[in-house]
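Only one protein chain is missing from this complex, and each of the others stays in its spot.
Chain lettering (A, B and C) follows the sequence in which the chains are written, and residue indices restart at 1 in each chain.
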Amino acid sequence: MNRLVVQLPGLSLKNPVMPASGCFGFGREYAKFYDLSVLGAIMIKATTLEARFGNPTPRVAETPSGMLNAIGLQNPGLEKVMEEELPWLAQYDVPIIANVAGSTMEDYVEVAKHISKAPNVHALELNISCPNVKKGGIAFGTVPEVAAELTKLVKEVSEVPVYVKLSPNVTNIVEMAKAIEEAGADGLTMINTLLGMRIDIKTAEPILANRTGGLSGPAIKPIAIRMIYEVSQAVSIPIIGMGGIQSAEDVIEFFYAGASAVAVGTANFVDPFVCPNIIAELPALLDELGFAHISECTGRSWKKGGSTIYCGA
Amino acid sequence: MNRLVVQLPGLSLKNPVMPASGCFGFGREYAKFYDLSVLGAIMIKATTLEARFGNPTPRVAETPSGMLNAIGLQNPGLEKVMEEELPWLAQYDVPIIANVAGSTMEDYVEVAKHISKAPNVHALELNISCPNVKKGGIAFGTVPEVAAELTKLVKEVSEVPVYVKLSPNVTNIVEMAKAIEEAGADGLTMINTLLGMRIDIKTAEPILANRTGGLSGPAIKPIAIRMIYEVSQAVSIPIIGMGGIQSAEDVIEFFYAGASAVAVGTANFVDPFVCPNIIAELPALLDELGFAHISECTGRSWKKGGSTIYCGA
Amino acid sequence: MKEQMTIVRHEQLAKQIYELTLSGSLVQTMNEPGQFVHVKVAEYAPLLRRPLSLCDINKEAGECTMIYRAEGAGTTLLAKKRPGETIDVLGPLGNGFPVEAAKAGQRALLVGGGIGVPPLYELAKQFVNSGVSVTTVLGFQTKEVVFYEQKFLTYGETYVATVDGSYGTKGFVTDVINERALSFDVLYACGPKPMLKALEQQFPQKEVYLSLEERMGCGVGACFACVCHVPNSETAYKKVCSDGPVFKAGEVVL
Partner (left out) sequence: MKEQMTIVRHEQLAKQIYELTLSGSLVQTMNEPGQFVHVKVAEYAPLLRRPLSLCDINKEAGECTMIYRAEGAGTTLLAKKRPGETIDVLGPLGNGFPVEAAKAGQRALLVGGGIGVPPLYELAKQFVNSGVSVTTVLGFQTKEVVFYEQKFLTYGETYVATVDGSYGTKGFVTDVINERALSFDVLYACGPKPMLKALEQQFPQKEVYLSLEERMGCGVGACFACVCHVPNSETAYKKVCSDGPVFKAGEVVL
């Protein structure tokens, strides 16, 4: 059964399904529910140079078919991640994608340099788009030149391939993607959350202590699909797609749009078993749709002749 | 009971609730359900110079807590709207906001010049952001200078106040809003739909014949709230807010964010009575929240001391 | 025009095919076969209503019946609802089959494909009540999804075709019509577009009424989601939800 195997820069994945960064901690909690080795990979929580407590609470708010979060990149800092979290994760047969964040370019470079040396870190994911960090974060993700420069600097120091995570909060996502590709990124991950807000009807105060937060979950899926559809036709580096995935059908939809692998975020909170369930369901779905290998689905919505093979119902 | 009365440039509204453009046709269909005179105003379907058939079908697709549409500005054209639709609407005691669209600046100017002369048209709404028209449309809504120029040209010819409808598909909504304010707009309406897409799992083809479409409905509400929150603090012209409104509580949330009136779009499809129901429920909700007049709610989430008056629960 | 109707019966008829009977005062406003109701399946999601054709109108009992295939998110959720629960129904909507087009003593041919079969049942009933003879041809994919053959038999000759030949005639409804050389005065059809096109082409000289399907937003004519072209015009249109769903053959471009 290697019809789910996917090869991406730095990543030899037994299947293309992985939990998204920030939605799976460093794996410890979900290890109580199932064997993490079934996962294609794990995108760990954003790591910064120093430990961060993050934002005040409330940090999450529910929205129609989605949620807002403003965690504020809480994490134990590079040192602890290197010494405690990554070695713990090494007991599982699963490649780790380290999500790297910071307030300055130097921060990113420093974290990337060190974390890319960890034996089970097979790739980096540059989180240039977290809308919850006031300093820097958002600008990196919305100005092509800045994103490109950061990509270059990190590429210079990283010992593993570098994926850059795109923010959807931009007018022209293709322009961003191309600038980052040209700067040498090995792949893209998309999308991060959309900037949103909710206000408490009784107090007239924003529900999140941080006021605004990042919108994730099924609500944003059509935006993710559209952006991956556009970007995948404009770049030649692979895309790990995310944004509202809840089912094996959703995974196929992301592949059709142009993704080569996918990450599942918010859905882990709704159902802790969602990743292994999706992985288990994919082969039967491929049968039903008539595909020998999941990679055949990538970009099918726009590749010539993409719609002629399957003739169902 | 004048606690719902709202005064906006050109608009003396008996209440601040109106159907959003494109979600109410020219009123004929909903007139079978209730007396249109109960509405604060009506935003009629986008009008273009010539009649347009619009895009091929399928034109709509459902998404989690939302929908995509790619109608393609189907409408009978300026002449018929002036001769048939607006006179028919004149039987109701309700101000009309005419939604103006086009492919070139000249189109907009031409439509604006004429339609603003109709006696029951009390304001224009420039649809510079409809993502379904391939020529021109999207650029108007994403480049501040272009939007500003169009606003100026239309202001020169319009006999009624001009509201400009903002596209959410931009990196910096505040910059857009300020450029349009400086160009002389009398008000803003926001938000239009977010560009999205869905792909049919069986055929690998986009569900919409137009491939991409505009995302509306409750799913986008947190994005609308965030954008209105940001823009209302940066401009001094009023905002008519929209994006996922379904209930009287949603209306208050939009006011708290910074809106001075609201429009209801997609929710009309879910419940044809949604507008009159919301209007009927608002007074009791104002009582519950302790407001004498709905205008007290505008911008409450960011106005100093905004959270000190009401002490509930 | 909108009511919380109560489920009185809800039964599975065939593979994925369910028969849903609702009671409520809205039934008294339902008259035309071919009209549809717009059903809100759950309070929040799915967001949009689902159009379902009226299959049986029983004014005395104050009940109406719809038949649907549980396939996507909305209908699958609907299939889990049980008697006693209520459903938010908007309708009846649209313009149905013109029953008066067939006169007493004439013969109506009713042709249904798959989940297009249900509206023909109320139509057959009304014809029999008004002295019109009915021949029915029902087409399905396969034996497992055949339903209502017996019910139609009580109103007249009834033939079934399945694409895979697992039940009745192997092939399409048009094969049955041709093989049996079925004769009729007026033809009424509901089903997939290729079937409707085939019928339209085969009987250009006959009076033919076709019920169309299109993805809908509002269901009431306001959103322009469900339009179709009118022959020989670039901008003229009809709305399936409010001008249709039933059109006379030739009236719109299929």
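As a working rule, contacts are C-beta pairs under 8 Å (C-beta built on N, C-alpha and C of every residue); 3 or more make two chains touch, one makes a residue touch a chain.
Quick caveat: nothing in here was measured; it's all calculated off a predicted structure.
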For the chain left off this view, which of A:S65, A:S116, A:S129 or A:T142 is in contact with it? A:S65
From the list A:S116, A:N268 or A:S301, which touches the chain that is not on show? A:N268
Decide which residue listed in C:A73, C:A101, C:V128 or C:L182 touches the omitted chain of the complex. C:A73
Touching residues (missing chain, whole complex) on chain C: 42-46, 73, 77
In terms of residues, what is the contact footprint of the unshown chain on chain A? 22-25, 28-30, 32-33, 45, 51-54, 57-62, 64-67, 69, 71, 74, 76-77, 217-218, 266, 268-273
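Following the convention adopted for this analysis, only the chains that are shown with their structure count from here on.
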Point out which chain occupies the most central position, where each centre is the mean of Cα atoms. B
Per the C-alpha means, the centres of chain A and chain C lie apart by a whole-Å value of 45
Cα centre of chain B to Cα centre of chain C, whole Å, reads 36
Overlap residues in chain A, where contacts from two or more other chains coincide: 64-65
Where chain C touches two or more other chains at once, the residues are 44-45
